[in-house]
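A single protein chain has been omitted from the complex, and every remaining protein chain is retained in its original position.
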Amino acid sequence: MAEQYLMKGNEALAEAAIRAGLEGYFGYPITPQTEILEYFAKHLPPKNIAFVQAESEVAAVNMVYGAGACGKRVMTTTSSPGFSLMMEGVSYIACAEIPCVLVNIQRGGPGLGTIQPSQGDYFQAVKGGGHGDYNMIVMTPNSVQETADMVYEAFDLSEKYQNPVLILSDGALGQMMEKVEFKENYKVPAKDISWATTGKTPDRKMNAITSLYIQPEDMEQKNFRLQAKYKLIKENEVDYELYHMDDAEVGLIAFGLSSRLAKKTVDIARAKGLKIGLIRPKRVWPFPTEIIKEYSKKVKAFMSVEMNVGQMVEDIKLAVECKIPVEQYGKVGGIIPSPEEIIAKVEALLNK
Amino acid sequence: MAEQYLMKGNEALAEAAIRAGLEGYFGYPITPQTEILEYFAKHLPPKNIAFVQAESEVAAVNMVYGAGACGKRVMTTTSSPGFSLMMEGVSYIACAEIPCVLVNIQRGGPGLGTIQPSQGDYFQAVKGGGHGDYNMIVMTPNSVQETADMVYEAFDLSEKYQNPVLILSDGALGQMMEKVEFKENYKVPAKDISWATTGKTPDRKMNAITSLYIQPEDMEQKNFRLQAKYKLIKENEVDYELYHMDDAEVGLIAFGLSSRLAKKTVDIARAKGLKIGLIRPKRVWPFPTEIIKEYSKKVKAFMSVEMNVGQMVEDIKLAVECKIPVEQYGKVGGIIPSPEEIIAKVEALLNK
Amino acid sequence: MAEQYLMKGNEALAEAAIRAGLEGYFGYPITPQTEILEYFAKHLPPKNIAFVQAESEVAAVNMVYGAGACGKRVMTTTSSPGFSLMMEGVSYIACAEIPCVLVNIQRGGPGLGTIQPSQGDYFQAVKGGGHGDYNMIVMTPNSVQETADMVYEAFDLSEKYQNPVLILSDGALGQMMEKVEFKENYKVPAKDISWATTGKTPDRKMNAITSLYIQPEDMEQKNFRLQAKYKLIKENEVDYELYHMDDAEVGLIAFGLSSRLAKKTVDIARAKGLKIGLIRPKRVWPFPTEIIKEYSKKVKAFMSVEMNVGQMVEDIKLAVECKIPVEQYGKVGGIIPSPEEIIAKVEALLNK
Partner (left out) sequence: MAEQYLMKGNEALAEAAIRAGLEGYFGYPITPQTEILEYFAKHLPPKNIAFVQAESEVAAVNMVYGAGACGKRVMTTTSSPGFSLMMEGVSYIACAEIPCVLVNIQRGGPGLGTIQPSQGDYFQAVKGGGHGDYNMIVMTPNSVQETADMVYEAFDLSEKYQNPVLILSDGALGQMMEKVEFKENYKVPAKDISWATTGKTPDRKMNAITSLYIQPEDMEQKNFRLQAKYKLIKENEVDYELYHMDDAEVGLIAFGLSSRLAKKTVDIARAKGLKIGLIRPKRVWPFPTEIIKEYSKKVKAFMSVEMNVGQMVEDIKLAVECKIPVEQYGKVGGIIPSPEEIIAKVEALLNK
């Protein structure tokens, strides 16, 4: 059995990245993700893994672009305002199809906002905060253990699809301490990096990486390739958890931090005789459209529990094709909704 | 009658801003919006209006933040990658509730992409490309004349609601030349700038502008205020155009450049006996949900015509509550769809 | 008679610049020069004079380069570390022969140092802190009144010679309050700006400003032109003040703040019967070599009084061709030498 550690989510994320074969990290400090930077600052240099505290988030994401273009396992981490600064770079990386792992430990917004946790960057993560049609796989852990586990997956999938993968967590998950085990016997999957700007052999031409396609036909083809890839990801990489959905009359839908509350809400509600269940997207892109659609035939209503004013609720409505009511309950400013509040909302919904 | 000019869309936009009482412009060159910068560089200094070519788009948007915080009519303009660089600043401005006009003359993405026109930044514009829950009024002109007209409106609404307003245009509209007249007798509406960081009188304390609310309760209140304002805007500021919708069997929905093609498509289709109409959002946020919902009871289907892989189509589906089919037709990479292609798609839709 | 004001040196400098026809200011805050920026921030916009607080000193000096290239009267101000950041830009401006006024309100160095006054940047000012062979006229006021007066001169000379002019002051002169009058009836001298990148008439080609001369022969010619100009400046623009030098046995040589102490030292010494005089360079480049050489035939020794570890003393030694002893006395870290200390040094020198 693997050894158990008591760690903050931010530390577990960093440690997992190292164990997953991280080859370069580039970042800039911002609360509540700074522990990641600090962990790497301490642990990467002795392991001869590239670590750069860049001049800014703009610099950091472009270093990820450059180092990722060499076929290396690279990562940056930040929190909400910092991720906004990275939007140009993220769009470039998505277009250039560079594998890399990005992390947003969300804080409350908009603006400088608060350093408390939030889920206000859902749209930015899944609808393309940057310009143009692109998508990232967006993983949403809800525990320290899952934070660690998803890091390995994130790297593997980013390389499998040559696409950036975003881990969308928040300040509470980053700061809380829980027991965590790290994968034993993990091996970086074999990968083809013949496209990368490194390792040129005499028998081939130099590779060039760009996101610039001046000819409209070339840009169109690029978009076709990207869309074909995104379709493949949607078919293969949906991931979710079902909790007491079998006989549920109302399905909560929640990811990340709010899914913990949602799960607790289900337990409390069931103790009271209320048949509530939970669908938890472990990845919010690709979105678990099919399973939600399927359960829309069984439950009376869905309720999206989000720490924002209502973002994922749109994707749920699209998934159920508006066949049953879909409500949203959320809090903002770093305030975490209580199970009691959620249950009251569900009861109101059922009595409508 | 007002004098008529033959101007590029970019020039008309700049000239209209001057006539609308522009007090400061801050920008950075990027194709296909550079004519705006050039026009201002030539015309603002002689009029003693602040003009700064900043170090970067990051600098430019923060100068807009600063100058707007003084209660001045200020503006920045850019194109897709440049707008991504502004995402942090835009979220700050939205949270700090600073009136200002932002302009995105879209080019094809993602990445550096192509300099050809595109509508690929719809999501970025309406779902919050930056972090946190915020919204901007997003105006989508479809002619040089309307580009000019919307500039006045944009300033007026930004001040009325103390909110950033985005003019979302594209490279074709920016570069094409058409006749344009400028409003006569326009007057800047009376405005209260007692909140601004300028003009302190001895009887009041200094104003401070911030987007930082460390206390969760304060951040929550801020979000409540913002959401109340957004609700008000949704109630009052929807704007759209109907074209042959009275007896339409299929409703095209299109904004900006693609709405010109859609209109032409309607004409050609009607000449062939096909009953097609068009709903054109003149603003894509707030979205004309009600009118689309209303017409969903009359038409057999809607088809979203967008120069992207399908973004506004989601908002249409949400508006019609999935009661009738909603298709999407678009092109990417700067390639403009033809009316014939659109008609073929509509016919296929009707024969389904 | 002109009106008298009681002002800080920094404020008087700013006010004089406005009265001298300033057309643009670009700067960044740093103690002890921030009052200049604040004065301009308040007074320039209402007068429709360009004011930009740039992103950094690097940005500020490049804005001066750009605006000066348009033939405008432009200025930046900073303090020691900030002036180091401008070294690349200063060398570019000197090579491109752009008239402009730069101001260094010196603080103690090296490094971030102290915010107390210093004269530690003499070498940087006169030997070219930036790369390559270039020179600036360097003015060294020693009172609030002279600070103001020199601003007019600085602009006039910068335009006369198409060369940057540096006002080298310090934190004490910038912060002290004294009475000051501003020139009445000052008029900007007629100037030829046919070289500037503005005002193109149909009968001439576009002007281009550059500091890049790829061909060695072109670069050589550029240097010949610069050296010819510097020779002319050395012949015509030396400026100094003599104080009790007629019968002096020892000549103090001091500029700026330390020249005030030196003057007081002369008074005290003379009261004691010691025949000390003072040569005060009002400009340290071009250096008053001839007058120092001339007096080297009359005095027994010179003593350089500088608030550094000995910089100007080298230029004095070169001027006197080592024919008489040249000593140096200075203090560092913002500590101002006292007349008593200086007299003791002079006495020691005479008793050698």
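By letter and in written order, the chains are A, B and C; residue numbering begins at 1 in each of them.
Definition applied: contacts are C-beta pairs under 8 Å (C-beta built on N, C-alpha and C of every residue); 3 or more make two chains touch, one makes a residue touch a chain.
A quick note: this is a predicted structure, and the numbers were derived from the prediction, not measured.
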Interface partners of the hidden chain - shown chains only, full complex considered: A, C
Full-complex contact with the absent chain, from C:Asp247, C:Glu290 or C:Glu321: C:Glu321
Residue, one of C:Ser118, C:Gln145 or C:Ser304, that touches the chain absent here: C:Ser118
Residue of C:Ile18, C:Met219 or C:Ala301 touching the missing chain in the full complex: C:Met219
Among C:Ala20, C:Leu37, C:Cys95 or C:Leu166, the residue in touch with the chain that has been omitted: C:Cys95
Contact residue for the chain not shown (choose from C:Ala41, C:Ile291, C:Ile335 or C:Leu350): C:Ile335
Footprint left on subunit C by the chain that the document does not show: 58, 80-85, 87-88, 90-92, 94-96, 106, 108-116, 118, 120-121, 123-124, 127-134, 210-223, 226-227, 308-309, 311, 314, 317-318, 321-323, 331-335
Sites on subunit A contacted by the missing partner chain, in the whole complex: 45, 48, 50, 52, 54-55, 59
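Methods note: only the chains that are shown with their structure count from here on.
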Farthest-lying chain, centroid of Cα atoms versus that of subunit A: C
Centre-most chain, if every chain is reduced to its averaged C-alpha atoms: B
Rounded Å distance between subunit A and subunit B, as computed from the means of their C-alpha atoms: 29
Rounded Å distance, subunit A centre to subunit C centre (Cα mean): 57
Set of subunit A residues in contact with two or more other chains: none
